[in-house]
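With one protein chain held back, the other chains of the complex are shown just where they sit.
Chain naming follows the written order as A, B and C, and within any one chain the residues start at number 1.
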Amino acid sequence: MNLALDILTIVAVSLGAIFFLAGTVGLLRFPDTLTRLHALTKADNLGLGLVVLGLLPQVSAPLAALGLLAVWLLALLSGATVGQLLAGTASAPDQDRAETPARHAGASHD
Amino acid sequence: MTEFLLGAAAFVLGTVALGLIRLLRGPGHADRMLAAQLLGTGGVAALLLLGVATGVGAIVEVALLLALLAAFASVAFVSGIHRPDGLGTASGTEHAAPGSSDENKRDTP
Amino acid sequence: MNGPTLFGLCGAALVGLGLYGLICQPGALRKILAFNLIGSGVFLLFGVIAKRGGGALSAAGLGVDGDPVPQALIITGLVVAFAATSIAVALLLRLAEISGRSTLERAGSGSHSPTHERAPAPERAA
Partner (left out) sequence: MTSALVVDAALALLVLGLALWVISTRAAYSAVVGFVAYGLLMAIVWVRLAAVDVAMTEAALGTGLTGLLLLGAAARLAPYEAAEVSSRPGRGLRMLIGLLCAAIALGLAAVVLMLPDPAPTLALLVAENLPPTGVGNPVTGVLLAHRAIDTLLESVVLIPALIGVWSVAADPAWGGRPGSLPRPQSGSALTLLAQVLPPFGILIGIHLVWNGADDPGGKFQGATVLAAMWILVLIAGLREPPAVRDQRLRVLLVIGALVFIGIGVAGIWLADAFLAYPEGYAKPLILAIEAVLTLSIALTLGLLLAGPPANDHRSGGRS
């Protein structure tokens, strides 16, 4: 039982770390701000979620587990809103040196 | 297990640090902020890993604070970027000076 | 080489870097940033001393892992540094608003003249 939980931890945390790596690669390799944002929000939400999932079996107190989940929920909430806001600035024609193509202009607001 | 969790923390920190290359290259401010945002989430993950690895529960609260306020910094960034016209938006205070287009004047042309 | 020593060296380097930036960067906002770096380097040195002090104790089995006195001082310092930074930023914004400059040097060396009541701020989008 204990071993199974440890394996779950190792698998989930490793997967989470790989998602962080993927997000970083996306941030570095993708061509413009909005695609980078796309890569980033997916990667960090999922990466953090998997890390939290992996850590859950390792904490004994239920309150500590609640704390871990709260961190993830908070990151999800703020990540989603901030992604939305950043997309708004990336598509707005301001000083971002016109490197964002116009075809993205409508993609950020709903 | 402790060793594995510490290693994972180092790995996550290392990868998001790699993302800081985006901070160097830009080109826009939004790209730089993306790098900082990734560092924020990665930092939260690393803190959680460290907290569980060392068994110090309070570290999770640091992560909670970091998650809460990293979002706040991004909000600050976004609202700052929306006023590229410098001091003009929020000043309008010195109506003694000639040519200072006060906010009042702007509102009632 | 252990962790605290590593961070102590890092703090020393931060003080040096911050000092260089404080002197060499002409923009006042950059000077504020550099000053904050110096402060943070000093806090880091304090933190290392706190950690070392605690290390001696946890060896004695008291379960304290840091000397709380320097730590309390660091918290005080962080808050005061924030207050000082906010004053500096307010002064700087007002300076730029009145003189149209964001540097501290005497205006005679630049293109603006100190005798002007208020140099026209660039790019006022009205």
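Heads up, the rule we're going with is that a contact is a pair of C-beta atoms (placed from the backbone, for glycine too) under 8 Å apart; a residue touches a chain by one contact, two chains touch by 3 or more.
Given the structure is predicted, the values throughout are model-derived calculations rather than measurements.
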Chains in view touching the one left out: A, B, C
Missing-partner contacts on subunit A, residue numbers: 74, 77-78, 81-82, 84-85, 88
Where the unshown chain meets subunit C, residue by residue: 1-21, 23-27, 29-30, 32-34, 36-37, 40, 43-45, 47-57, 60, 62, 64-69, 71-76, 78-80, 82-87, 89-94, 96, 100-103, 105, 109-111, 121-123
Absent chain, residues of subunit B that touch it: 3, 6-7, 9-10, 13-14, 17, 20, 23-24, 26, 29, 32-33, 35-36, 39-40, 43, 46-47, 50-51, 56-59, 61-62, 64-66, 68-73, 75-87, 89-96, 103-104, 107
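Definition applied: only the chains that are shown with their structure count from here on.
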Centrality ranking, top chain (CA atoms only): B
Between subunit B and subunit A, distance of the C-alpha-averaged centres to the nearest whole Å: 15
Whole-Å gap between the CA centroids of subunit A and subunit C: 31
Centre-to-centre distance between subunit C and subunit B (centres being mean Cα positions), rounded to whole Å: 18
Per-residue overlap in subunit B, given as positions that touch at least 2 other chains: none
Subunit B - residues contacting subunit A, complex: 1, 4-5, 8, 11-12, 15-16, 18-19, 21-22, 27-31, 33-35, 37-38, 41-42, 44-45, 48-49, 52, 57, 60-61, 63-64, 67-68, 70-71, 74-75, 77-78, 81-82, 84
Interfacial residue positions of subunit A with respect to subunit B in the complex: 6, 9-10, 13-14, 16-17, 20-21, 23-24, 27-28, 33, 36-37, 40, 43-45, 47-48, 51-52, 55, 58-59, 61, 64, 67-68, 70-71, 74-75, 77-79, 81-82, 85-86, 88-90, 92, 94-97, 99-100
